[in-house]
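Working notes, beginning with the structure itself.
Of the protein chains in this complex, one is absent; all others appear in place.
And then chain A:
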């Protein structure tokens, strides 16, 4: 077959670390992969791109032995291999870091690193494991605190532990499925530095990402999947983001200013639907996660919330949807004081919520697609009448949502976790938009979506705005925020730094605010 010449920098005659030949993987009603050929050479970072449901995660699960391919072969260092489990794959030097971390939350970092590891000492005291972990962490240049409990770590720190787990097992090929989706920009920078160091030792990386700028920055070559088939492999140096995007979706993606309202759109309502007045939240450990936040939500307006993740956005969404009780301050819905945090109350008031962590908080992964789609509307006709649950009506609803979300589902009775990450996200978004008659709180709704789907998602938000719904749009992507928001608030250390008109805002100002600088020093033309 297509015998490839060794790329520059690799000793002649060296075989690729990984070769895939004609891989095919089928699920009932879905061709997840078909005829996929892929070469990954030592010393390269190979990006894998594709729309939601294109088959990226499935392909990598095939490589790491989670799935068995129906067709094709996997060749490692020139030898055919069959893996029946991820353990076998890691023994052969292939390690994967999944988007949903698989760490034991209650264990320490050192315990997690040693869990299920052949080379872990048979009798290991915490001190021994921590010393080993420290040594490994220094060797690979991933700083971790060996004695910290995983549940106390940030997403970025947890990811470092996952990577170390893999590297400690002598991986030569590291596969990362959307690693940057949950990272702050600084954490992403650190990750990329580490990946480059790993590459410099003659190892290889496969990275899946929807963020084209990152792909341009980090990768040597890019392979693009569409509908389960590989479209091609390109040298990153010959690519640019728009060309990648067009190749990925098979058409051009137009980005337009979506702040302009069409004819007949609902105007911004003068009276706020929801108000926060000096709301603060203190967590169990006595840390103030939300400090003295006041804001008004008006129908027909999109309020963007910018800020580095972890600065109180989670708490803000939870307070706005009744999932978290405030420690002090007031919340008003339609001018009425909300006495207690009760999600049911907010649902009834027409508040939709696309949460940050869909899989954990908005879906029951083991239940069917239909059951999950009914989660918001089961108490109301046609699904719920006289205390009954009409499974057939729920099926109709699920069909409607899937159609609007442009997700094809072969079998509505299968567990929703079988859908691709992005498709789950699209379904949750559509489900929430349906019930958001007054307010939609969308936390990172574009996370995990492909570039075409992001444009569609932003379109959903502006549609809601035009119908007179108040939208809270939390994002890290300033471009997206500026594209659709009417006003933009910036969060820093639990404080809402300031809310500025999107018209007058520019990236630099917002960037300064995100770093905790006061509005007064940044506002152009501010006196004193």
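Some observations on this one:
As a working rule, contacts are C-beta pairs under 8 Å (C-beta built on N, C-alpha and C of every residue); 3 or more make two chains touch, one makes a residue touch a chain; residues count from 1.
Heads up, the rule we're going with is that contacts and distances are computed from a predicted model.
Missing chain, UniProt protein name, picked from "Sarcosine oxidase subunit delta", "Beta-methylgalactoside transporter inner membrane component", "Phosphate transport system permease protein PstA" or "Nitric oxide reductase subunit B": "Beta-methylgalactoside transporter inner membrane component". Touching the chain that is not shown, out of A:337, A:391, A:413 or A:504: A:391 (per the contact rule at the top).
Within the set A:363, A:402 or A:455, the residue that contacts the chain not displayed is A:363.
The missing chain lies against chain A, touching residues 1, 3, 15, 19, 21, 68-70, 73-75, 78-82, 84-85, 88, 91-92, 322-323, 342-348, 353, 355, 360-367, 371, 374-376, 378-379, 384, 387-391, 415.
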